[in-house]
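I'd like to ask you about the structure that follows.
Every protein chain but one is kept in place in this view of the complex.
When the chains are written out, they are named A, B and C in that same order, and each has its own residue count from 1.
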């Protein structure tokens, strides 16, 4: 069982949480905490074995939320072996999609991908190889709202819990995000540098000596969501824009896979536009 | 206050430790734990504020050791703001010594360096600049035992708690280590590659594409002590041995400084020839 | 056209080579040289456009080899847009094979893979997805020589120019290497550390803080061949052997892909057990 709790800081919190687990006969496998002194917040992630735990699965949640309420905080509960249902949104580029499908099928990432949605047809054969449902939903300026509704319908039909923008190259509307907010994006720069379009071209123009990739949660403010993971690669004057794009594909995959792993294992806590990673 | 405890794993340990702190009115600032499943060991590091703590400084230690005994474990206690008394052993090369003296004097590393011992005179002026006592103790094959006794005498006189081999280029005898075992060395390779002498020359001969530096605790088995930190630098066919040595100086300093910081802040726990770093 | 030349160092070599290209009307696109002072050797890689070049393709080779002879050296000639015919040898693990097939099919690596040979059947479906011939050649201690002959027959039939050991987990015999010597392997450690079997297990046992992957040419001396590329990943006490293996998969792919790119673009020159990479 994994408990993630965030609440105002005060003495005795670690003891209170660990005590609650212990008093119910739980054996803590991992426990990690962080105090953000500036924000006055306490963050905790505790993972324990359910075997021999006094409370049945049904009773854990109400008890935990009562505890969180008492602490003026918010708690999230997940089973350690949970497999998250994930939809991948893509466009034409295959590298991230292939990487994710492989990591999913090999068991490296604890997720199940029942659905891939793309606004182009290029990636259909790849999905077929992996036996994953592919849905083609083209996006134009005129049909965007309707397309997003269709996507949300599919999410609901497939019981999607997390969406990954794997080089989707489309901006989700605030309306969409209000209805479905668990979305991770991979941006091809070390944010906050080169927000927006064509970061590799702009990185080349600026003559940087390293390029980056940033995996982050999607919010209404483009490329301003909480950062989960960043990775870089060195470049030199010999690298053309195409080389930056090529090198970028490697770090995009790595940053996205690491971020996902953190997310899927419930190691990420988001607060005040930032993340704590209990890795 | 920092408590580091290692004991056989069993349910309830986090709760027991955190509860003990909380019951005495302590506010936990950091708490980090690790279970080595293979070894069946539980490692814990808890840091709490002494202000308002029920036990006086004198009473904490006996209580903690009683607790550790009850758990069949071993505990170490340190004050969070403790400044460790450090002796640096050096030879002719200045880069690590200068770096350490600067990090010490600037307050970056919580240590006090009352004594530098070297088997050559080259570094005396540098020590004078920093106002640090310099002692010249030459080492020959014949006088080695006596020289080591002299070093131990000085350690005792200066109440040294930790010795750093900052490119000392001498091997401490088992006898020395039996009397004074808290010693950190910086080895100029990514161990276990290139143990022993002239690692940069051998790295060049092997044609490696990266070189490394390893900060580790010194044990009787040369270069086999528990590793605290490792850092690498890229090299190419354009690099001669001298370039490896030059690039190595940068990573030696970084690896050593990071390792020391972990050690001095009591973030390192050693067990079964390895370290857990609670950073 | 790409010329790689290695010969004893003496004044005037850059001018002689560049002059030969220019006198025949060639426009040099890249030119890179290296002098290994210790070995007394000069290495040069010159790439020029064939358009407008005075010599026909057939006449270039004899002229270049005459030039090399005059310089007491050895030359290798390749067309810039050449697509190397590559066979991949694999076992059960899919990560490197999938990565290579994708990089090949996406055009990222200038190679054509007509053949995959494995000593297990697991990877057959993956090859089918990519439309690549899969051949199952099991290896036992008794049939090893015959299996190797079969592999060599296939290499010959498919006009293979380079073999990649993508987690093949088998040692090629000296006899094999005598008949086919262009072989690149990916070893899962930062060589020369952890040569041989189970490097991740041994890395864990040693308590290293970083793990590595090394792409190298295969020679008769196991894991002692010329190193092309090395990559590392950080590990901590929280990582079990399985985590090292997982993290290793990412750096194995990266190191192998980088090394291959260097090789396929004729950017690697091998001499005296080491490589110069003209990247």
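Simple rule for what comes next: contacts are C-beta pairs under 8 Å (C-beta built on N, C-alpha and C of every residue); 3 or more make two chains touch, one makes a residue touch a chain.
Because the structure is a prediction, the values reported are computed rather than measured.
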| item | value |
| --- | --- |
| Those residues of subunit B which, in the complete complex, touch the missing chain | 94-95, 98, 102, 106, 108, 129, 238, 246, 249-250, 254, 257, 279 |
| Interface residues of subunit A (partner: the chain not displayed) | 34, 36-37, 190-194, 206-210, 212, 226-230, 232, 236-238, 240, 273-277 |
| On subunit C, residues whose C-beta touches the chain left out of the figure | 10-16, 18-19, 21-23, 25-33, 35 |
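Quick note on the criterion: only the chains that are shown with their structure count from here on.
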| item | value |
| --- | --- |
| Set of chains whose contacts include both subunit B and subunit A | C |
| Most heavily contacting chain pair (counted by C-beta pairs in contact) | B-C |
| Chain centre separation in whole Å, for subunit C relative to subunit A (CA means) | 36 |
| Subunit B and subunit C, separation of their C-alpha mean positions in angstrom | 41 |
| Residues of subunit C touching at least two other chains | 238 |
